[in-house]
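Missing here: one protein chain of the complex. Every other protein chain is in place.
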Amino acid sequence: MTKTTYRDALRKALLDAMAEDENVILMGEEVGLYGGAYGVTKGLLDHFGANRVIDTPISEPGIVGAAIGAAMTGLRPVAEIMYVDFAGMVMDQLANQAAKSRYMFGGQIGVPMVLRTQGGTGRSAAAQHSQSLEAWMMHTPGLRLAMPATVSDAYHLLRDAMRQPDPVVFIEHKGLYTLKGEISPDPDAPWGQPAIRRDGRDLTIATYSRMLHETLTAAAALAPEVEVEVIDLRCLNPLDDTVLMESVRRTGRCLIVTEAVTTGSVASEIAARVTEQCFDWLEEPPLRLGGEDIPIPVSPALERASIPDAMLIEEVARWLVTREAPSWAA
Amino acid sequence: MTKTTYRDALRKALLDAMAEDENVILMGEEVGLYGGAYGVTKGLLDHFGANRVIDTPISEPGIVGAAIGAAMTGLRPVAEIMYVDFAGMVMDQLANQAAKSRYMFGGQIGVPMVLRTQGGTGRSAAAQHSQSLEAWMMHTPGLRLAMPATVSDAYHLLRDAMRQPDPVVFIEHKGLYTLKGEISPDPDAPWGQPAIRRDGRDLTIATYSRMLHETLTAAAALAPEVEVEVIDLRCLNPLDDTVLMESVRRTGRCLIVTEAVTTGSVASEIAARVTEQCFDWLEEPPLRLGGEDIPIPVSPALERASIPDAMLIEEVARWLVTREAPSWAA
Amino acid sequence: MTLANDAPLSRYRTMRRIRTFEERVGELFLKGESAGSMLHLSIGEEAVVGLTDHMKTGDTFTTHHRGHGIFLARGADPMRMLAEIAGREAGYCRGKGGSMHIADRGLGHLGANAIVGGGIPHIVGAGITARNTANQAISVAFFGDGAMSQGILYEAMNMAALWKLPVVFCCINNQYGMGTRVDRSAGKQAFPARAEAFGLNAVRADGADVETVHNDTQAVMEGARDGHPGFVEIDAYRFHGHARMDKSPYRTPEEEAAGRDRDPLIMARTTLDDEAALNTIDAEVTEEMDAAMAGAIAAPVPATDTMFQDVYDPTTPAPQPQRARLASVLEELN
Partner (left out) sequence: MTLANDAPLSRYRTMRRIRTFEERVGELFLKGESAGSMLHLSIGEEAVVGLTDHMKTGDTFTTHHRGHGIFLARGADPMRMLAEIAGREAGYCRGKGGSMHIADRGLGHLGANAIVGGGIPHIVGAGITARNTANQAISVAFFGDGAMSQGILYEAMNMAALWKLPVVFCCINNQYGMGTRVDRSAGKQAFPARAEAFGLNAVRADGADVETVHNDTQAVMEGARDGHPGFVEIDAYRFHGHARMDKSPYRTPEEEAAGRDRDPLIMARTTLDDEAALNTIDAEVTEEMDAAMAGAIAAPVPATDTMFQDVYDPTTPAPQPQRARLASVLEELN
C-alpha cells in the first residue's frame, strides 16, 4: 500500500462515494472552486459539477438547514462548516432539526446527512477558530459523532458516515491534514466502535482525534516500564464503551485524554462511565487530562501550554501506575 | 415573612434591581406588553417604560448580540430567550462573543449581562420546548451559569447574577413558576456556592433546579432508614465543589440527579469530579440519574417516564445505601 | 352534485374543514385530552387554501407551529392529526410530536416546527433535490410574520435566488407574533420588498378572500416551478389568542372585531351564494370532524417503551434505557 495523507484520504472518501452514488452532494463555503479551506475537496467541483459540489454563501444556519431538507427529500448531503467553532450558529438546525426529526415525526423522516467540520488547536487561530466542541454533539440524542485520528479512519469513517441513515457530525482535526499513513483495505474497527491502537496491561488511556498521537508518543516513551493500552474511541455518539470497559477491567487504571476544555467534556462522560461500570476493578480513579478551562489564546506559546502534550500524558500515566509524582505535583 | 411564588420572586428581583440602577434594562420577546411568556416581567413595562423594558422581534441571535453590545457600552442588560431550547440559535453570540470577549481582548471589555431563560419538562411542550441544555453552558469558560430551585434563590440568585461583571446564563424551570415559598432576607449560600438543603450521613445527592424537589421528596420518604444529604448546586459554572466533596467524604456515597439527557450532562461532570477527589472515601461509585438519552416526547405519559421522579430517586438511593435492589434491577 | 369539480366550492369545503377541525382542537384541550396547551389555531388564516391549491402531488412543504390548516389542505387525515395532538399512538407521529411537530412524508409534509423559522431552510434543500433529480416538484415554506425577523429566512431566500430553486416562501401575516403586533416587530412592513431585494418574485395577497389569494399567487407559484423562487405574503388576522391559554389582552375588542370581519369563510359564502350546497358541505364536515374526534379520543396512548424508538433508524440499536444501565451497574456491584 502507498502512503497518503489524512487530507487526501478524506478527499478519496468523498470522491469514491460521489462516484458510487449520484445522490451524494457536497455543500459548504469554498468547497468548490477554492477546493476547501484545508484542501480536502480540491478537484471535486471539476469531477462532479456545480450541482453536486455546491459553493454556498457564508450562511452557516442556512447551509445546515438546506442540507437537512436535501436529506429529507432523498439526497445524501455532506455539508461543511469550515470550523467547528461555528457550531454555535448551527446548533439549532443540528440539535433541534437534524437530530430530532426522525423522533418527532414518529420515525417517518430521517435525515441522512453528514456535517463535516474541523476543530482543534495548533495554528494560532485564536479563541474562535481553535475549539473542540464535540461535547455539545455528544449531549444530543439523535446525532452521531465521529472523529478520525488516523489516515485510514479518515477514509473509512467518512465512508461509513455517508452510509448512515441518521445525521453524523464528522469532526476532523486541523493539525492532522498532513499526517501520512496508509488506508487499510478494511476499517480498523466496525463503525461505532473503538480501536485498540496499542496493547498494554498497566493502564488504559482512552482518547481520540489528534490526542491519539500525543498519547501514542507518551506510551512509547513509557514502555517497557509502563505498558499502556491505548484506545481510540473514534465514534463518540452513541458511545460504544464495551471495549473500553473490558480494557479498564484488565488494567485497573484509566486516563482519558482530550483537547477540549475539561469541564463538561467527553472525558468527563467517560470518567463517569468507567467508574460506574468498573468500580470494583479500579486501583485508582479514572483521571481526565484535557484542555485548560479557558478560551484558546492566540500566542503560540500560550496556545501550546493550554492543551495536553505527550510529556504531560507521560507524567500522569507514570504516576497512575508507579506513583512517581511529576515535578509539578511533588 | 409572607409567601410568594418563584415567578413573583423573579419579578421582584428584576423590579428591585431596576429601581436601584437605571442602567439595568430588560430585552426579549414579549417581556413588555405581554408581561413575559411565563408572566415574570408583568407590569415592568408600565413601571420603567419602553426604553428599559424592550419588546424585541423574534430574533434570538440578534437579541443576545444586542445585549452584548449594550453590556460592553455600560448598560446592564437582562436579555431573555423564551426557551432554553433556542440556545442553539444563540450559542455563537453566547459562547464566541459574550463568554470570550473579556479574554480575547486582554481584559479590556467585560460583558456584564444576564441571559434569562427557562427549561425543562412538564408541560407536554415536546422536543423543542422541554430541554435542559445547561451542559453546553457549563462547557463554556467565560460564562457563569445559575439555576435556581427555590423561591428564595429565584430572588437572590437573580439579584446576584445582575451584579456579576461577567455574562451569566440564568435558567429557570417552567415547572417551578407557581412554586410557593419565602424570600429569605439573606441568600441561602454565597453566590457561586451550593446550599445544603437537608443533612444526612448515609448518602449525598447532588442536584439542582426542579429535581431538587423530587430529591427532597425521596429523601423524606427514605428517612429515617436512610438519611440523605441533599445538595443544591445552584451555580454550575464555575462549579464550586468544595461543599459537595466534603459531604461525599462524610457519606461515602453519591448520587447525582438531573433532568437533562444523561450522556454528556452536568451529572457526568460531577460524577467524574467526585471520583477524582473522593476515591478513597467512596463505598460505591457515584451514580447518575438523569433524563433518558432521547428527545422529549409530547405524549404526557412518555414525557413523564423520560425523566427521573422521586420514586426512582428513592429506589436508587436505597440501593446505594442498603443494597436493596429496585424491582427493575432485581 | 358536482361540488368536487367546482374549485371555489371545493376551496370552501377545505376552509370549512380547517375551521371545524381547529374548533375541535380547542375542544380537545377543554376536555383535557390534548397533549399540553401549546395549540395554535389557524382560524382566520383559512384562505391559505388559495395558495395550496397551486400545489401538486409530489410537492413538499414545511410549516410553522400554526400549520394544522395547511396540512389539512394538503390532504391530512383529521383523525390522525387529532390523535397526534392528543399524544396518541395512532397519531401521525405516534404521539411523539404533537401539534407543533406533525408531519407526513407521504403527503409531502416535511414537518411542522416549533422553532420560529426552523423549517424555512429545509425547502432550500428540497429545492436542490428537485433541481438535481429534475422531479418537477416545488417546495413551500409556511411561516408567520414573526419569522420575518429570523435571520435564517434571509439566508434561505438568498440561496434560493442564487441557485434559482423551485421554492416559495409563504408568510402568513396574521398581524401578531404572540402579543406583538407586526408594527412593533418590523422596522418596515413592506415584506415583499425584502424578498425582492434578495432577488425573489414577490406578492402580497388579501387573506380575506381565498379566490384572490388563488389568483394573486398563481404567477409566483408557477414561476417557482420554472426555477424562479418566490415569496408570498398572505394578509390575514389571527381570530383567537396565540395559544390556548392566551386571551389576547394586548389588543382591543374593536381591533379584534374588525379583524374577524375579514373572515374568508364568510367572504366565500357570500361569493358562492349557494346556501344549500354550502350547508350540505358544513354538515358533512361536521360529521367528518366528529368522527375524527371520537376516533382520536378513543385511541390508546403509546406504550412507555416506545419512547426509545426512532431516536435512530430502527436498523441500529436504540438508546439504552436508564434503568437498564443502572441495573447492570448494580448487578456488577452486588
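Per-chain residue numbering starts at 1, and chain names A, B and C are given in the order in which the chains are listed.
Please note the rule applied: a contact is a pair of C-beta atoms (placed from the backbone, for glycine too) under 8 Å apart; a residue touches a chain by one contact, two chains touch by 3 or more.
As the structure is a computational prediction, the values presented were derived from the model and not from experiment.
The absent chain, not drawn in this view, touches the displayed chains A, B, C throughout the complex.
Note that of C:G26, C:G151 or C:G227, the residue touching the chain absent from this view is C:G151. If you put the hidden chain back, the residue from A:A125, A:I196 or A:A221 that touches it is A:A125. Those residues of chain B that touch the chain absent from the view are 25, 27, 51-52, 54, 56-57, 59, 61-62, 64-75, 77, 92-93, 96-97, 101-110, 141-142, 144, 164-166, 238, 276-277, 279-280. For chain C, the residues in touch with the chain missing from this view are 149-155, 157-162, 184-188, 190, 193-194, 196-200.
The chain not displayed touches chain A at residues 29-30, 33-34, 37, 55-59, 61-62, 85-86, 89, 123-129, 262, 284-285, 287, 289-290, 292-295, 297-302, 305-306, 308, 312, 316, 319, 323, 325-326, 328-329.
Definition applied: only the chains that are shown with their structure count from here on.
Taking each chain's centre as the mean of its C-alpha atoms, the one that lies farthest from the centre of chain C is A. Chain B and chain C have Cα centroids separated by 34 Å.
Taking the mean of the C-alpha atoms as each chain's centre, chain A and chain C sit 38 Å apart. Within chain A, contacts with two or more other chains are made by residues 61, 92-93, 96, 103-104, 141-142, 238, 276, 279.
Under the contact definition stated at the top, the residues of chain C that touch 2 or more other chains are 95-97, 101, 113, 115, 118, 151, 311, 319, 329, 333.
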